[in-house]
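Just below is one structure, and these are the notes that go with it.
Just one protein chain is left out here, and the rest sit where they should.
Chains here go by letter, A, B and C, matching the order in which they are written, and residues are numbered from 1 within each.
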Amino acid sequence: MLNEFVILMKQELLLCIILFITLILKISENENNPKNWIGIINGLLLINFLAGFFLSTTGELFNGMFKVSELIIFEKNILNLGLLIVSLMAQPYLKNHKHLPEFYMLLLSTLIGMFFMISSGNLLMFYVGLELSTIPMAALANFNLNKANSSEAGMKMILSSAFSSALLLMGVSFIYGTTGTFNFTQITASLDNNALQVFAFVLLFTGFAFKLSVVPFHFWTADVYEGAPVPVAAYLSVVSKAAVAFVFVTVLYKVFGTMANLWYVLLFLTSVLTIGIGNIFAVRQENIKRFLAFSSIAQVGFILVGISSGTKAGEASMIYFLLIYLFSNLGAFAVVNVVSTMSGKENISDYKGFYKTNPALSWFLTIALFSLAGVPPTAGFFGKLFLLTSGASTGNYLLVGFAAINMIISMYYYLRIVKAIFMDENAMPIASIKTEILPRIAIIICIVGILATGFMGSVYNYIYLLSSGI
Amino acid sequence: MNLPMNLLLIPLLPLATFLLLGIFGRKYLSPVAGMIGTASLLASALLSLQAAYVYFIQHTGEVYTSVVAWKMTWLPFTQDVSIDIGFMLDPISVMMLVVVTVVSLMVHIYSLGYMKGDQRFATYYAFLSLFTFSMLGLVVSVNIFQIYMFWELVGVSSFLLIGYYFDKPSAVAASKKAFIVTRFADLGFLIGILILSYHAHTLDFPTLIHRLTSSDSTYLTSAIGSSFLGFSALTWGLVLVFMGGAGKSAMFPLHIWLPDAMEGPTPVSALIHAATMVVAGVFLVARLFPIYAISCPGALELVMWTGAISAMFAAIIACTQTDIKRVLAYSTMSQIGYMMFALGVAGYGGENGLGFTASMFHLFTHAFFKALLFLGAGAVIHMIHSNEMKDMGGLRKTMPVTHITFLIACLAIAGIPPFAGFFSKEEILSAAWNSNKAIYYIAIITAGITAFYMFRLYYTIFWSKEANQHSDNHDEHSHGEGTLTMKIPLLILSVGAIAAGFIPFGNFVSSDGHHLHLPFELSNAILPIIAALIGIIVATILYKKENDKSDKIAAAVNVLYTGAYHKFYIDEIYVFVTKKILFNLIGRPAAWIDKNIVDGTMNGIASLVIWKSNLIKSIQSGKVQDYALYFYIGVFGLAILAIYLVK
Amino acid sequence: MNLHILVLIPVLTALTTLFFKELKQVRMIAFLGSALQLLLSFALLAVFYAERAAGNVAPMLFYSSIPWFPSLGIAYTTGIDGIAMAMILLSAFVVLAGVLVSWKMEKLSREFFFLLMLLSAGAYGFFISLDLFVMFFFLEIAVIPKFLLIGVWGSGRKEYSAMKLALMLMGGSALVFLGLMGIYFNSADIHGLHTFNIIELSVRHIPYSAQMLFFPFAFIGFGIFGALFPFHTWVPDGHSSAPTAASMFLAGISMKLGGYGCLRVATYLMPEAAHTYSPIIILLAAIAIIYGAFATMMQTDLKYINAYSSVSHCGFVLLGIGMMNETAITGAVMQMISHGLMTALFFAAIGMIYERTHTRMLSQLGGLLKVMPFISSIFVIAGLCSLGLPGFSGFVAEMTVFMGSWQHVETGFRIATILSCASIVVTAVYILRAAGKSIMGPIVNEHHLHLNDATWNEKLAAIVLLFGIVTIGIAPFWLSNLIGPGVHGLMANIGRTILS
Partner (left out) sequence: MNGVPLTHMIIVSTLLFFIGAYGFLTRRNLIAMLMSVELMLNSVNINFIAFNKYLFPDNLDGLVYTIFIIAIAAAEAAVAIAIIINLFRNTRSIDAEYADKLKN
């Protein structure tokens, strides 16, 4: 029993161990530089990531509250990778920050929360995981303790997430009231689509939508990204979003599969809104973090298009896209982080003439942006196109057409930055930057991922098999 | 009848010369270029004489058939329609071979002296060879599309040669004009080809002619059956093909390029714009003559009237021009008009074919005396350094050879026996008499006018003013009468101008290949001779001595005179149509629409997006409570929608 | 013979350039790479002929298929017929010439040649691929290098042009993508399996209703690449702002991707719809031809002149495709080849002139024939080819298109054909106008008097292109023998009408 418990929860447990190690580090704090800790912790995270691939057994714990499957393990590995990259790229930001251990503690606790959320087979477990992944995030958003923007971001995040989770809970309570259980499988069994359940479902839906920052529940996103430290923004934009997306698909497909034609309409509507609004806002952003926020909103819209098909292919392409999106977005954020910590500049206009001084970084940023825009040969092309393909598989060409047309707008604003980097003249461009080793590793991982993932069809097929395996 | 394959060298030698001189000439061969060109052309001239000998003299049997010496499929379109390149000999093509090579040879020799010291000497000869090649390829075509191809090639080589003095804006303009006008005509030619080939399912000459003439062929019925705007497809096709011919042969109203084309070097004018290229149109109609004559007399009528009008019209204008080359240009146009309406009045086979033979005969003789006239004029210009009559006069002493040969040519063109022009013209007139009186009288009048303006030209150049006036002040920078190489061609050609008339032409060339005995009654000959003499006498009175009679007459018929002097304002009409209508009413709007409307929409869409995004930015107000409110609205909006959907 | 090498070599060349800094090394690498590519294409041609001679009548030679995304039915499928073969040859010629004319590209030379090679790789991949998705992949690969090439190395309003080009081509590919989706999801076989494989698709009949819905997307999408009126506006700006080599690539290769796609994807896979829509296609093509020609007449910038004339000439491609009979389509393909070579040569000449005189304005040029005879002759030859002079490729292609178009007996089609024929006159007008103003006439600017003529690399570039143009112009039968069977294979499908 214990043995099985350990094996099934190995990833969570590993994280907990690392969490405690950081805690100990914190307790035994001596003011001599925390720099060398970064190395240690990153090492641990690397181990954690690799360990995810071993001893992967499937099963259930706590009579179905906690499930583990091949797919879930894979998703957790993706998240681990995200965490690793984020912590690597965070190094320039953290190295002079005096609360380094707290940063990691909060970060790790959010990840643990996500893991529980992903494995949850029960609304209670899900709720706990969700909150565990949300509340520390607000603290992280506020991690620039003496910056007004940062604390405003934290405030906005915590309040709106509290608000949304209240609505979510309302939905949960109605579900409970109509079905009398929190267990997913039993809920599915006893759904009869009466008005209260539909309402409850909508409330749950909005809860997810809020976390995924789907229009019109997205407003917090841009502000928080702009205010929060860059690594946190990166983490928010990729890891937490990915976690929620994974759960979202499970809930939609498995729990509320009977309401398919209902949530199909909801997804249609929200995805159109999300892509459109995200693009239109992204077009005229000046701050690059804010710009990436809106672009990521638009990306979520594409994810919804993929999900809306309700097929295994949809789920697979969603996961595949999220993997690629993780590389692309983290790559972009990594460069932005390096630049903003070294030069303090965060505006697109500051990047004019960037290529003259920092060719390597320019190419990295460009490749990442191209991947976000979905331009071959970067992997983003494949990710986006598979999403649209699975969206079209149900004959929903209207939505796909809308998305495809919007790719032009998104093309425009990504190319805007490329233009600034390569073409615009600038009297005093950002000075040449010496990238340190860890963030460079992070960037390299991302670029390799971007360039390789697309061509390795095996990755997609692996995911496809996993998602159809369940 | 099989031909020696070395005849293929006739067109190939000039081609080789062109490539050689065109690629290496400028750098390496500049001094010897002329020699090379002349030599190779001499060779091909001899070869074409051999061809004539083989074809006509060694020929056994009653009928001259067309012989295809060599042919290959060049570009297949469908199973039965394809462009073939080949080498076909029949009476008219052999005749043309001789004409082209001989005249071209003369011009080559002449140019040795005339173009001496020109810095683009080699290029000049390269272009000459290119033209000769194209012209030869044209006349031996087996396939109507082959003719079209070489048609374009002669067009472009004439463009290159007219624009030879490319730093003279007038030359550039003239070359452009020549190319574009003929190109416009070629458009008709092309569409004509498309129509004919579509109905005949072939481009091959013999097959085409057979299919469109034999009364029982389904092709012919289909061509006649399908009609557009009331005319049968066949009529359209033939008329459009003739349009191409009219363009090249400078028939009214497509003649406007020919006078300007005189901007080119004078030997070029002699070769291209007098002897060979401009008669290509006549050759084309002759080539398709059976179809015209048998299947579509209506089209032939058009040919006839176009020719007659052009002949008269050009002759009138020629009387008023003061630039000697332009006078010759208009006379060329008028003479070609003769050939055209000669074809027009002709019928197919036997005696009716007289016009055909006559036309070819005139083409043959005209080539000699007109080339002679141009080369003579060239000699004059070479000495005077001017084209204007007013700068000339009394040159008979300073340049005797030119004077004599020029006189011979004038007599020939005026139709005074026993010179060549007389015979050919006489045949044409009798052909016209047999078929259409109106044409006959036009022709007679034109003959008179021709004699008049030719001798006006002759007298103003060689008599009129007193010689010594300018001979002295020209001596220092004039080359006398020019080098030997310039005199020899004049002499040779004048021999041709005298002797060519005595060839029994009917034995060789006729509409159906049979021998045709050319009738010759003095009764028919009297009237034209009288007309010619009248013209000459009037010219003598007016221009032999310097006086003001001519101006008086001009003043008397002022309207006609100024009209003719300005070429009846045809050019102005063209300029109006092209500049005003094509450029301003189509070109400018097209460009404007592209810039502002088509492009504008594309940019408009882009700016629309930006505008929208600025419009809705206030939604993101930054106040957390507004966000919550939107959240709220979203939730309940979705909830209402959902419940509505489920119910 | 393995086709993948055709993509591999440019990619490797591109990657190799990254390891060098000096212009001398980089350009030499690029030159070697593209020269090798040209040789390979000739070798491929030889093998191709050998196979055909050996009686291999397979529609696609050197067919190979490597599974890529099996669950989506995507495989890296390659193979060529005569049409693709011709296209590959064209690309090889243009690429080599393009590398040669940008011999003195001082600014960021490494990146320049890298992008150039990437672009060419995209083109080759597009022409050899038989899988719609892979095709689309290569089609899109070609977009971004153009953006950078124009925006970084261009002249004039380069940012605007680059952005415009990128966005319009992106829009085109978005439409293409929808078309592909439509084809893909209507291609279910008896087991309900979908496929992207063109060979497969050609035998599966897509329902007529679906065709009617998706043909416009596919055709217009590819048409935007091929300068379909009224979506041609990227052409003038893009071409005129681009550096010489990029203009050559754009007009010589990229625009052909569009025409090729219209033929191989839209028309070939959805013939019934194509038949229904053909009047519209013809109309647009005829408009593009005439209107492009007239718009050219008004231009004063040499590059704009050539760009607009490209619009007009590419109209012939669409005209031929729209006529949908064997001759016309053969003509369309020939026109693609011919226009590719010719316009590349034209842009090369213009680039050489611009490099020396630093102006492309007709008003500021004149009498260049005196000072730079070689370049001027090249310019004139390109012009003559573009106005369809026999002996050059343009004549062959246009005549074939006319011949084919005339097979259509309906009056409307006839009128369209006549209008298109009429464009040869307008073409003559603007070509002679351009040549007369810039090449002939007196010298307007005495500084031009001591300019030097073409250097060896420029001469080589011109000769490479001339070789192609003239061999087609003198002996077109080899080209038609190459293309003919390919088109004949396509006709098996295109000939299909709604009735049958």
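The working rule: a residue touches a chain if its C-beta (ideal position, glycine included) is under 8 Å from a C-beta of that chain, and two chains touch if they have at least 3 such contacts.
Here the structure is a predicted model, which means the values were calculated and not measured.
*Asks:* Which of the chains on display does the removed chain touch in the whole complex?
*Replies:* A, B
*Asks:* Out of A:Asn77, A:Gln91, A:Ser119 or A:Asn142, point to the residue that touches the absent chain in the complete complex.
*Replies:* A:Asn142
*Asks:* Which of A:Val86, A:Ile118 or A:Ile158 sits in contact with the chain that's absent?
*Replies:* Residue touching the chain left out of view: A:Ile158.
*Asks:* Hey, which of B:Phe24, B:Phe56, B:Trp305 or B:Tyr632 is the one touching the hidden chain?
*Replies:* B:Tyr632
*Asks:* Specify the residue from the set A:Glu12, A:Glu226 or A:Glu315 that touches the hidden chain.
*Replies:* A:Glu226
*Asks:* Could you please point out the subunit A residues that touch the chain left off the display?
*Replies:* 123-124, 127-128, 131, 135-136, 138-139, 142, 145-149, 151-156, 158-159, 162-163, 166-167, 169-170, 172-174, 176-177, 180-182, 222-223, 226-227
*Asks:* Could I get the residues of subunit B that touch the absent chain, sorted low to high?
*Replies:* Residues 617-618, 620-625, 628-629, 632 of subunit B touch the chain that is not shown.
Definition applied: only the chains that are shown with their structure count from here on.
*Asks:* Greatest Cα-centroid separation from subunit C: which chain?
*Replies:* When every chain centre is compared against subunit C, the largest gap points to A.
*Asks:* Find the most central chain, measuring centrality by the gap between its CA centroid and the centroid of all protein CA atoms shown.
*Replies:* The most central chain, going by mean C-alpha position, is C.
*Asks:* From the mean C-alpha coordinate of subunit A to that of subunit B, what's the distance rounded to whole Å?
*Replies:* So the centre of subunit A lies 78 Å away from the centre of subunit B.
*Asks:* If you average the CA atoms of subunit A and of subunit C, how far apart do the two points sit, in angstrom?
*Replies:* Using C-alpha averages as centres, the distance is 42 Å.
*Asks:* For subunit B and subunit C, what's the span in angstrom between their mean Cα positions?
*Replies:* Here subunit B and subunit C have centroids separated by 37 Å.
*Asks:* Indicate the residues of subunit B shared as contacts by at least two other chains.
*Replies:* 606
*Asks:* Give me the residues of subunit A that touch two or more other chains.
*Replies:* 412
*Asks:* Could you pull out which subunit B residues touch subunit C in their complex?
*Replies:* 26, 73-78, 81, 83, 145, 148-150, 152-153, 156, 159, 163, 166-167, 169, 172-173, 175-176, 179-180, 183-184, 186-187, 190-191, 194-195, 197-198, 582-583, 586-588, 590-591, 594, 598-599, 602-603, 606
*Asks:* How about subunit C: which of its residues touch subunit A in the complex?
*Replies:* 67-72, 74, 133, 137-138, 140-141, 143-144, 147-148, 151-152, 158-159, 162-163, 166-167, 170-171, 174-175, 177-178, 181-182, 184-185
*Asks:* Which residues of subunit A touch subunit C in their complex?
*Replies:* Interface residues on the subunit A side: 313, 316, 370, 375-377, 381, 385-386, 388-389, 392-393, 395, 397, 400-401, 404-405, 407-408, 411-412, 415, 418-419, 422-424, 457, 460-461, 464.
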